[in-house]
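Supplied in structure tokens, the structure appears directly below.
A single protein chain has been omitted from the complex, and every remaining protein chain is retained in its original position.
The first chain written gets the first letter, and so on, giving A and B; residue counts start at 1 in each chain.
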Amino acid sequence: MSVQPAVSVPERFPRLPDAPAPRGRGRLPFSGWHLVLAPVAAIMLVPLVWMLIVSLESQQQATSFPPQLIPSSVHLGNYSAAWNAVPFGRFFINSLLYSAATVAGNLLFCSLAAYAFARIRFFGREVLFVVLLATLMVPFQVILIPTFLIVKNLGLVDTLGGLIMPNLCSAFGIFMLRQFFRTLPIELEEAARIDGTSRLGILFKIVLPLSLPALATLGIIQFMWSWNDFLWPLIIIQSQTHDTLQLGLSQLQGAHFTQWNLLMAGTLMSQIPMLAAFLLAQRWFIRSVAFTGIK
Amino acid sequence: MPSVMLDGVTKRFAADAVAVDDLSLEIADGEFMILVGSSGCGKTTALRMIAGLEKPTSGTIQIGDRIVNEVSARDRDIAMVFQNYALYPHMTVARNLGYPLRQRRVARSDVNRRVSEVAEMLGLAELLKRRPGQLSGGQRQRVAMGRALVREPEVFLLDEPLSNLDAKLRVEMRAALKRLHGRLGVTTVYVTHDQVEAMTLGDRIAVLSDGKLQQLGAPQDVYDHPANVFVAGFIGSPPMNLLRGRVRDGSATAGDLVVPAPGVSDRDVFVGVRPESLRPATNGMPSLGFEVAVVEPLGDEVIVHGFVGAELLGVSQERDDAALVAADGHRAEAVACLPPRDRPAEGSVIRLGVEPEEVHLFDADTGLAIRG
Partner (left out) sequence: MSAHSATPLAVHRRPSLLKRVIASDHLAGWAFVTPAVILIAVFAIIPIGWSALLSLQSTNLIAPAHYVGLANYRALTKDPAFRSAIGHTVVYTLLFVPISVGGALALAVALNRKIRGIRFYRLAVFIPLVTSTVATGIIFLWLLDPTFGLVNYVLNLVGIPQQQFLQDPNQALYCIVAMTVWSWLGFDVIIYLAALQGIPEDLLEASEMDGASRWSTFRSIVLPLLGPATLFIVVWSTINALQLFDEIYVTTRGGPLGSTTVIVYYLYQQAFQFFNGGYGAAIAMVLFLAILIVTLLQLWVGRRRVYYTS
């Protein structure tokens, strides 16, 4: 559709938006575009940079007006104070468990289902697929209340299990992986069947290893989504020890909303994992995002 | 006054990547000029510089009476047909054809009139409401040409327009192009790697290699009198046989072929003989022994592959200059084109002769033609 994917097996995804632009008639030593892009970049980065600056200031510096742009002294104590003000370590672990579990769940269950939809002819396949796909049309807020009630009836309110379960498998992953599996050459699987490999074996030994880009994309999308998820944890978690990082941050805000230096330190700490992951694996992140535009 | 003139044009992409090297060329008004050479020889870059899509690193380009180095492509009154046609996929054929006119603010009625004219001329009248995606390769090619013609430009540029068509269509389109040029008489610069197109379409051809102009002239002249070893091996199919030999005492020897070379000083040479110049030897004709390996009957002629008793210099079509292909001792491969009645048996040894006027001599050091 809007992007032309490359053709070979592993490269089924859109070109990264960092391929160079038109082969030109000579680059200028100083392009006028810098005058446009630099302010934009500044606007995008200033809030984050400001967060960093404030997190290093003392309470007094932070609440001075005019605001100090360069802290006169660095107060790393803000970080330890924030860490101790609320159980940050606990929050990290909860978020990590939540994200890891949903990623694992999605990768596993969506692979199984997607493979069946892509390669196995079974009774009711088409209808079932459409029904599952239809669930994507419904926004989460619509099913928020009943989902809460279901988890409550399972006795899993305020538990990590209750947090994770509704997000263990999404039709989005099934759709994505099915599309991908269908583009793999079927001869490989047929050869394996002739050799007597079971369907499950084919999936795990042949199809999945060839699908790493798709799995990585799904994993990243799901991880990001779970890590930054707020509404569902807000509803289902009620005690502080089970808070995810985002919830915990909100707690910190509630408890210390006048101590902005502390709050900024806490906020920065909470964002570091995602920021670091993003900087290290930019290409994958960007690819994953670009991919959602392809469907 | 020449319609297009390139004067000392050089295009350098990086310190060691020179695409076009000091190219000077004059194209007369109404002339059909072909730039021909193998991939990477600089012909497309030269075309793009005439178009204004690339800027020369040095040298001037003149269209009509003005130097256009600093003039942008849109102001040059040139039209171009791209190799992949570059048709606007979201527009119908009619809108594609009319696009250049609409961009110049031509009145709607004039646009429609002109579009119908061009569509009529190229046989596109029924296709006007279709989109490029619904057209065949040949149809798309004609739309691309139509879009270029609709403006009646001063110069018409074509970048390998036939290379994406199948063989039969290519032959048809070649003739169509020639007719079109005859009818419209627009100055045309045409880029191709196919020497058959070059020979059949051009008023004059410019053979390029490695960014440098090897020879410029009418097709028949270039064929009859190649200026250097590269042109000799590039123009003509099957390619000219180039045998390593030497000139001594006014006589050129290559293996067992001896040809008089009056007035030529002693030196190492390449002796060039076109396959079609070889014929069954008669008395008095310089001749060589030819061991027949493979015979390919083509109906109107027979292509004979075999070995001759000389070191053969093969010109590789992939490389830009004459390169030595290893000769097998003193025997090397050669090709002859004979009339069907002279068809030899495979494995036989025959004697083939050549008229001295049809033998080309090239200096072994410089590659330049000595005579011929």
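As a convention for this text, contacts are C-beta pairs under 8 Å (C-beta built on N, C-alpha and C of every residue); 3 or more make two chains touch, one makes a residue touch a chain.
Because the structure is a prediction, the values reported are computed rather than measured.
Annotation: of A:L56, A:V86, A:V103 or A:M165, A:M165 touches the absent chain (contact as defined above). Shown as candidates are B:A73, B:V171 or B:V258; the residue that touches the absent chain is B:A73.
Of the listed positions A:L56, A:M176 or A:M264, the one in contact with the omitted chain in the full complex is A:M264.
Interface residues of chain A with the unshown chain, by the touch rule above, are 1-4, 14-15, 17-24, 27, 31, 33-34, 36-38, 40-41, 43-48, 50-51, 54, 62-67, 105, 108-110, 112-113, 115-117, 120-123, 125, 128, 131-132, 135, 137-150, 152, 165-171, 174, 199, 224, 227-228, 230-231, 234-235, 245-246, 249-250, 253, 260, 263-264, 267, 270-271, 274-275, 278-279, 282, 285-286, 289-290, 292-293.
Against the chain not displayed here, chain B makes contact via residues 51-53, 72-75, 78-80, 82-84, 86, 88-90, 99-100, 103-104, 133, 147, 151.
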